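Reading through the structure tokens given below for one structure.
For this view, one protein chain was removed and the others were kept in their places.
Per-chain numbering from 1; labels A, B and C assigned in written order.
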Amino acid sequence: MFLYTEGGHSIPVVDPISAADAGGVFPLLWLVIALPLLGAVVLLLGGRRTDAWGHLLGTATAVGSFVLSTLLLIAMMGREEGDRSVTQHLWDWVSVGGYEIGMDLLVDPLSILFLMLITGVGSLIHVYSIGYMEHDPRRRRFFAYLNLFVAAMLMLVLAENYLGVFLGWEGVGLASYLLIGFWQHKPSAAAAAKKAFVINRVGDIGMSLAIAMFFVTFGSASFTVISANASGAGEGTMTAIGLLLLLGAAGKSAQVPLQAWLLDAMEGPTPVSALIHAATMVTAGVYLVVRSNFVFEAAPAAQTAVVVVATVTLLWGAVIGCAKDDIKKALAGSTMSQIGYMMLAAGLGVYGYAYAIFHLITHGFFKANMFLGAGSVMHGMNDDVDMRHYGALRKLMPVTFLTFAMGYLAIIGFPLFSGFWSKDKIIETALVESPVFGICALIGAGVTGFYMTRVMLMTFFGEKRWQDGVHPHESPSVMTFPLIVLAALSVLGGVLYLGGWIKDWLVPVVGKAPEHELPFPAIVFSLITVAVVAVGVAIAWLSVGRRPIPSTAPTDVSFVTRAARNDLYGDAIHDTLVVEPGKALTRGLVSADRSLVDGLFTGGASLVQGLGQGLRRAQNGFVRSYALSILAGVVIVLAALLVVNL
Amino acid sequence: MNDVNAYIGLSAVLFTIGAIGVLTRRNAIVVFMCVELMLNACNLALVAFAHQHGNLDGQVAAFFVMVVAAAEVVVGLAIIMTIFRTRRSASVDDASLLKY
Amino acid sequence: MEFTEPALEYAEIWPLIVVFGVACLGILAEAFLPRGRRHVVQVALAAVGLLVALVGTVLVGTNLDTVADGEARGLIGGAGSVVVDGPTVFIWALVLVASLMGVALFAERRLEAGVSAFSGQAAALPGSDAERKAQGLDHTEVYPLLMFAVGGMLLFPASGDLLTMFVALEVLSLPLYLLSGLARRRRLLSQEAALKYFLLGAFSSGFFLYGMALVYGYAGSMDLGAIDAAVRNDSANSVMLRIGLGLLLVGLLFKVGAVPFQAWTPDVYQGAPTAVTAFMSAGTKIAAFGALLRLLYVGFGADRWSWQPVMWVIAILTMLIGAVLAVVQTDVKRMLAYSAVAHTGFLLTGVLGVQASGELAEGQVTSLQAVMFYLATYSFATIGAFAIVSLVRDSSGEATAFDRWAGLGKRSPLVAGAFAFFLLSMAGIPLTAGFVGKWAVFTVAMSAGAWPVVVVAIASSIFAVYFYVRHIRLMFFDVPEADAEVASVTAPSLLTSGTIAVGVLGTLVLGLVPGPLLQLAADAGQFIR
Partner (left out) sequence: MSITFWLLSAIIVPAALGILFVRKAVHAALLLAAVMISLAIIYLTLEAPFLFAVQIIVYTGAIMMLFLFVVMLVGVDASDSVVETIRGQRWLAWTAGVVLGALLLVGVAQISLGTMVGLDAANSGGNIEGLADLLFSRYVLLFEVTAALLITAAVGAMVLAHRERLEPKPTQASMAAQRVRDFSETGRPLVPLPSPGVYARHNAVDTPALLPDGTPAEESVARVLAARGTVRSAPALADDITEVQRTLGDVDGGPAGGATGGTDQASGSGHNTENPEAGA
């Protein structure tokens, strides 16, 4: 079960039993993926004939998967701790000579949690979409893509080998591409879809190279084989693989420097943002790192790289969250930042894996909740996303307001809400393990308090700043029902940590962490965190809540002028000391995000374009020029052959 | 000097001249003649090497090359004639619609 | 002088004999049958001939004797001219399947309203009265020509000596030069393609020939086995050997379309009739890679260190330039042509991943196996894709310009979906055959230590994904301009739709369960020296 212990902790070995032996509901494991896949196939091939009931079928398959997952969870809880990993061999995918790559599924304590999250949140979002997409003529196609996504995401977390993971990985990429670009009539949506796809492919380089290295090193891509032999490979190899996996994870999870696509991906319909770009797909990177714990445990340098990337991202995303007036983009920045927390925890090794997953799940609840809430607001505001045009919506949209508030309290880590537990444990572990990063995480928590409060205040409080002809109204119950469920989960998500349950539950997968000595009682960490968050909230209240918000973004000068003219003394200080530097930093980061990182990718694309345009001039249509290129090639080949062998 | 080098040297020169001709001449027929010159250079090398090694394989090869060349000439000239009849020009530079 | 009658192994070279025999029968049929019956008879002859050859190939493959300590199976036949071993049989089967699909595309007559895609009267001037009078005719000579080309393709990878390789190269090339020039529509482009293909082909075969002469001078024989022995034993005159090897490589790399010998590919692929493009893009590549593998592994395997670095550079250049130039194309056939160039690069990545059998782990995928598998995946996708190109038409025939394809997904979701599927396979997205093929060649190159090549390969597959996905977006997401003419799908007969279906099926099955074919390639074993 555990391979070796060193420094007090152990690296678990994946040691599954086959589904047929496990009996019960386990032989039906394949159905979890097959159901939504079937839905997608029926809806895509069925064409217009399925328009009338397509959305219901799509929802039904997702719910069916959810029910099946729940049964699996119950069945798994009833098993011994050591027997909770179950594989199902579907067919031999690549079987030749020494290579045996099966189309194998693996359900274990880690993947079952993902199963619950994906099918649970996925079902709710399907339900929500019935209302949200009601007036879209292509709703059936939307549900087909959603089903396709769910199937691919389930493939990703259920695969027993890296090749299978890669299959799901590409599948969610494709589905995400289709969904981001769903409103194809908007050129921005098409561009965003393309950008997401291309940047993700950069991450895929890492993923494919890592898989190739697995084959070269271990002759297999199976978790079972690799985890059993991980200690045999050299640390250099493992570090290389770890870094490549990190590159893959960074692409999918929008970590610096591959984060640029996530903000643009908000062009997709809001349920997509909730499902793919908040709750599930973007967390695939975290899953990958946690799943590959046997790689990272053998490669400390790669672990450090994970921590660095995560910390940079969590600050980067938080600062971007402060700057955006587009409600979805503010939430996207926040997502980036929260995934940074998860990665940070995952990078801390065996102490953090469980917390990474814990935060991933609570984040799935509250961020999906908030995105759907944002969608509900947009629904009421004629699809306007600019928060400067909102304000005072709490009376008119009570359900949306209340549920959004639950999510808000959860994300800032208000005591006893789900986010409090999960984020608190990450910050605590980080502070103990590596104080520098811990302090960064703590600061990030404060910034989170600031920007989420800002979103909250700008949307639901203050004066109404609606555009002409907008009549905000509460959304239909098919949309508010998922909000309520998710809000409840946002509040109660912390029960997963009751008695350290999630930590114990994941032990078979990630190993058991030795108890670490806390310099202070845990409550002290919590108090510090809460205090920092409170400061962030207070600043937001002072700078946003107490002043009128112009319905266009203020220019630099006018803002300073107004601040100097009519603000309290304390405000002026806060302006000079906090807001102005903060704004400068924000502006800097956002423009870096725009010009540098964006520029790198669009620049890369235009470089290829330019190169191609230049090279194609050589294809001038004259057969004599072609002959010249052949002769030049001959000379080069001959010279090279002779030079190489001198 | 009674060895093969001089023959091969001559064939190398002929081969090179043929290659340059393909690149610099514009009349498709002359270009093709230059290809034939290259094939002749190959034949010379084959025959010289056959003489060097004392086996007849090289001569057989040269014979096959002539057969191949004959077939190639027929096909090639037919194609060139087709082009000439439609364009009234035997210049290879005029056939440059397909590009980029 | 005593003449000893040579003993030919008719049982083993049976597929060759069938194909050449049927080609000659086709010529006779052309001469003696009335025009009305020729089409049916020629198609039937070609199809039956290829089927018989395919069955023969399978039978030959199952009955090969094991030689060389079980590493290889087969024999050297034709008094030394033909080597019928495992890889030969595998490649024969691939060529024959591709040719069968090619014959089906050749025979398609519904798209042009009852006539084939070949010129009615190639000798009639474009736009002349004579051409109009020949509107309703077909050149049924294309089938015997196709069969001769297939014969060359079968002989090429099976060559036991350089001379056979040269003659086979010409046998497969000459009919293709002719076929390229026989398009019914856009005849000027078609004739230009034929001229370019012919002149450059003759030029490059001159290099091949000179290389052959030099290697003969080095080894005193043209047998690949004798060359191998000479390479192992002899260290003098290595300069001449290397020059000879380089020139031989040029001839073969030209045929597969590797940079810097790729210039003909886009022009010829675009100008030739689409059915011919489909046939030759698959068939020529399979045959030429078979020959390249045999030449490098059998003849020059012992001198691996001298050619591997050069192949590294060529593979890298080929992948990059193919992908980069495909990005800027605005014509579907040209885009597919450049993507074919990029695929050549990926295949070369597999070729250079060769390792001595001692260096291989037990059961590891060999480079031979990986390349042969990749050829299979590529053939299905490329024939299918070109078959679809022949369906998408507007008032002036095939519409290959990108803007005509805008929104095709809405007008014909099934065809556009199949095309998208082929593109995804070429891009190497999992669950398609292309993914497994790429995985195989990358893995062998990686284990041979060619990781820089693999890195470039993956990078260029990103560019590749960019243009494939762009085209998918064009078909499904773009809306054509209001008054622009767009192409629509003409309903084909069972011949083309069947070919496309086979392509889709092959791509799908090889993506889902590639195991059996990989195993088959593994069972083929090594080349016989």
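To be clear about the criterion, a contact is a pair of C-beta atoms (placed from the backbone, for glycine too) under 8 Å apart; a residue touches a chain by one contact, two chains touch by 3 or more.
Quick caveat: nothing in here was measured; it's all calculated off a predicted structure.
A.B. asks: Please work out which displayed chains the absent chain touches and list them by label.
C.D. replies: A, B, C
A.B. asks: Which residue among C:11, C:24, C:40 or C:479 touches the omitted chain?
C.D. replies: Checking the options C:11, C:24, C:40 or C:479, the one contacting the hidden chain is C:24.
A.B. asks: In the complete assembly, which of C:18, C:111, C:167 or C:520 touches the absent chain?
C.D. replies: Considering the complete complex, C:167 is the one touching the chain left out.
A.B. asks: With the missing chain put back, which residues of chain B would touch it? List them for me.
C.D. replies: Touching the missing chain: residues 1-10, 12-21, 23-27, 29-30, 32-34, 36-37, 40, 43-44, 47-48, 50-57, 59-60, 62-64, 66-75, 77-82, 84, 90-91, 93.
A.B. asks: For chain A, which residues touch the unseen chain?
C.D. replies: Considering the whole complex, chain A reaches the absent chain at 620, 622, 624-625, 628, 631-632, 634-635, 638-639, 642.
A.B. asks: Name every residue on chain C in touch with the hidden partner chain.
C.D. replies: Touching the chain left out of view, chain C contributes residues 1, 3-6, 8, 13, 20, 23-24, 27, 30, 78-82, 121-124, 130, 133-134, 137, 139, 141, 144-145, 148, 151-152, 155, 163-164, 167-168, 170-171, 174-175, 177-178, 181-182, 214, 217, 236-237, 239-240, 242-243.
What we mean here is this: only the chains that are shown with their structure count from here on.
A.B. asks: Comparing B-C against A-C, which pair counts more contacting C-beta pairs?
C.D. replies: Here the pair linked by more C-beta pairs in contact is A-C.
A.B. asks: How many angstrom lie between the centres of chain A and chain B, each centre taken as the mean Cα position?
C.D. replies: Roughly 63 Å, centre to centre.
A.B. asks: So what's the Cα centroid distance for chain A and chain C, whole Å?
C.D. replies: Roughly 43 Å separates the two chain centres.
A.B. asks: Going by the touch rule set out above, which residues of chain C reach two or more other chains?
C.D. replies: Residue numbers touching two or more other chains: 195-196, 199, 203, 266-267.
A.B. asks: Two or more other chains touching the same residue: where does that happen in chain A?
C.D. replies: 616, 619, 621, 623, 627
A.B. asks: In their shared complex, at which residues does chain A touch chain B?
C.D. replies: Of all residues in chain A, those touching chain B are 616-617, 619-624, 627-628, 631.
A.B. asks: Of all residues in chain B, which touch chain A in the complex?
C.D. replies: My answer: residues 19, 22-24, 26, 31, 92-93, 95-100.
A.B. asks: Taking the complex as given, what residues does chain B use to touch chain C?
C.D. replies: 4, 8, 11, 15, 18-19, 22, 28, 31-32, 35, 38-39, 41-42, 45-46, 48-49, 52-53, 55, 57-58, 60-61, 64-65, 68, 71-72, 75-76, 78-80, 82-83, 85-87, 92, 95-99
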